[in-house]
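Note that this is a trimmed complex: some chains were dropped, and none of the rest were shifted.
Note that the chains are named A and B in the order they appear, and that numbering of residues resets to 1 at the start of each chain.
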Amino acid sequence: MSAPKKVVLAYSGGLDTSIILKWLQTQYGCEVVTFTADLGQGEELEPAREKAIMLGIKPENIHIVDVREEFVRDFVFPMFRANALYEGLYLLGTSIARPLISQHLVRIAHETGADAVSHGATGKGNDQVRFELSAYALDPSIRVIAPWREWDLSSRTKLLEFAEQNQIPIAKNKRNEAPFSVDANLLHTSSEGRVLENPADEAPDYVYQRTVSPEQAPDQAEMVEITFERGDAVAINGEAMSPAMILTKLNELGGKHGIGRLDLVENRFVGMKSRGIYETPGGTILLEAHRGIEQITLDSGAGHLKDSIMPRYAELIYNGFWFSPEREMLQALIDKSQEHVTGTVRVKLYKGHARTVARWSDHSLYSEAHVTFEEDAGAYDQKDAAGFIRLNALRLKLLATRNARFK
Amino acid sequence: MSAPKKVVLAYSGGLDTSIILKWLQTQYGCEVVTFTADLGQGEELEPAREKAIMLGIKPENIHIVDVREEFVRDFVFPMFRANALYEGLYLLGTSIARPLISQHLVRIAHETGADAVSHGATGKGNDQVRFELSAYALDPSIRVIAPWREWDLSSRTKLLEFAEQNQIPIAKNKRNEAPFSVDANLLHTSSEGRVLENPADEAPDYVYQRTVSPEQAPDQAEMVEITFERGDAVAINGEAMSPAMILTKLNELGGKHGIGRLDLVENRFVGMKSRGIYETPGGTILLEAHRGIEQITLDSGAGHLKDSIMPRYAELIYNGFWFSPEREMLQALIDKSQEHVTGTVRVKLYKGHARTVARWSDHSLYSEAHVTFEEDAGAYDQKDAAGFIRLNALRLKLLATRNARFK
């Protein structure tokens, strides 16, 4: 295969992607275009620009974009409509950011006439799959370069040598390997690797970066009221906010109360188990509240159908199939259910836990008239239950009669 | 239909089932056999015996049975192998006890030659369905009498009148209606009705009976280590225990730390929504720990399949279909997966929350050699991922190429 001519690189400004940038230039002699996204990871982006320029990138080839609103509106919120949890527990904070990044890489490739895109994910993880499946789904002729699978910089020492040889500045604290690896965006912070590799060892406290420990959280519980419209959060404590503002505010609240910590051993798509420490403060509150509002506004048939397809939906996102027809089909099903998921939920935040304590809605399906222990004024005829039970029992009776003949 | 001759009644010894007992005698002129079970509800059972005798039940017709071990071993533990949650949150504490009670009612009916069984569930709830489907599935010719759907004692006043006319003692605190209704067993306590009927109102603190509030829980976290064998908990902090002892111990721990409170609006099988306050202290810890041990001992294919059928399994139990072929088929699937779910999990208990922090097992599938950020000595060839991704992407590329032609 011939060398690529122009490559759009997902560039963080950090040491690793700076090495990749240089490696692309030297290995392929190609022009490099950088894409640096503000996904809410909480880092300044301007240093990435300066560093890119220092590494020889032309100013017009440097793309720095604030994608926070887009991220929450078009990726996080649709996913939360599904109450998606991977393997029962994981809120998919890394998974859901990858298709957005690929979408921008491909867009910039088209705008700049680049013939390839590149990312810094290793060959052992899920992110390579997510980046690449998304890129190929959006442009089947794009080329994806994954330096970690190609190069021979297989040890820390070799990487640092390469950096030195190529005048890439190395921050002092990067000389030694970090004790664990971090990914962060507006939805979550994940930590994995090295000191976390043994799942029998508790994660040291310094791993947690975004939430206080429940022990250090305030001794006073705090109530928060979240208002939804058609399945999406639109206001907090009565104040309307944009999607990214909602999540930012919930992160602040969740972080303060030590909410959303998860220590998980999960199954990677590439076939191995890995252990991750996740902090999803706002997302954890949001899931709890979304379930709370669905409890009164969603019909049981709709809710049970959603529940039954959720694991598959979550698996698709985890595995990198956001831009697949089956994810879009499931999204159509989910979105169809959310038309009346409108109302407000009160969630109590206290020492690591978020718990729905009240919810109300003009769209409520809850009928006190039907459920009441008091006289219900004819709303419900208890005798109907007899026929309901007898017909539900009919097949079980026929079965028991048959089976008894063969005992 | 002719009157039943002998009826086995699920009898708690309380006012309501005492009225039912008397009503059966007077309405049908039938002999009544009582069944009172120790399900771990935390009440003395001997008073039930005395009261039954006082109401004219022959001593040989009084059946008081401690079913705690049977309950946990044959019902609770199989259900927990599935990580069953109804509507994402409810641990099915009431649902899972009903089939056991019906099983004993039918057994005693056979042993005593009774032709009917009876229960005290109303015509609005799920329990009537659970009792009756179970009874019919176990004996298709049994007759079930549900007094609440038959009689005209439709108000508190009428009930008390009936009680007085029939010399049924009424405890002073039963003169007035309880502010809410309670069901309890070793797995959980549920509270519903009356003061809880408006889901927009927070549940008053006095509703909670089995757990301290998180605010009142100890300021010091506590670690508990739970050991599993083939999917079932067998030891706590290294001490082997029987199933019921395990759950009792976990309840004690969970109750102390304010764990397992749930405020839920759920969909009843009979078609309406209802609001319940659930306390499942031990079960909440057990679910967390079971997930923790599955994380390292269960293959992803097995785990994802389990996840995908779980909602249906939970719905079957909620709806009363424990004794149905489809529940048994799902159980066979689930049990098949648990052969190696053996090992120990450490869970941190603190102020309302139980969180896995470590897990280990001889049966672990976690391979540090494969996942490590360090040199993996050839355990995993990163280049394999390129082919893996390319073949997974192939259909997406063909799709994108096709779709592009029609834009």
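Just so it is clear, a contact is a pair of C-beta atoms (placed from the backbone, for glycine too) under 8 Å apart; a residue touches a chain by one contact, two chains touch by 3 or more.
Quick caveat: nothing in here was measured; it's all calculated off a predicted structure.
In this structure file the homo-oligomer totals 4 copies of one chain sequence, with 2 depicted.
The criterion applied here is as follows: only the chains that are shown with their structure count from here on.
Mean C-alpha positions place chain A and chain B at a centre distance of 32 Å.
Partner chain A is touched in their complex by these residues of chain B: 83, 87-89, 122-124, 128-129, 132-133, 136-140, 146, 148-149, 154-155, 181, 193-194, 197-203, 214-215, 219, 221, 261-268, 270, 272-275, 291, 295-296, 299-300, 303-304, 307-308, 310-312, 315, 320, 323-325, 346, 350-353, 355-360, 365-368, 370-375, 380, 382-386, 388-389, 392-393, 396-401, 404.
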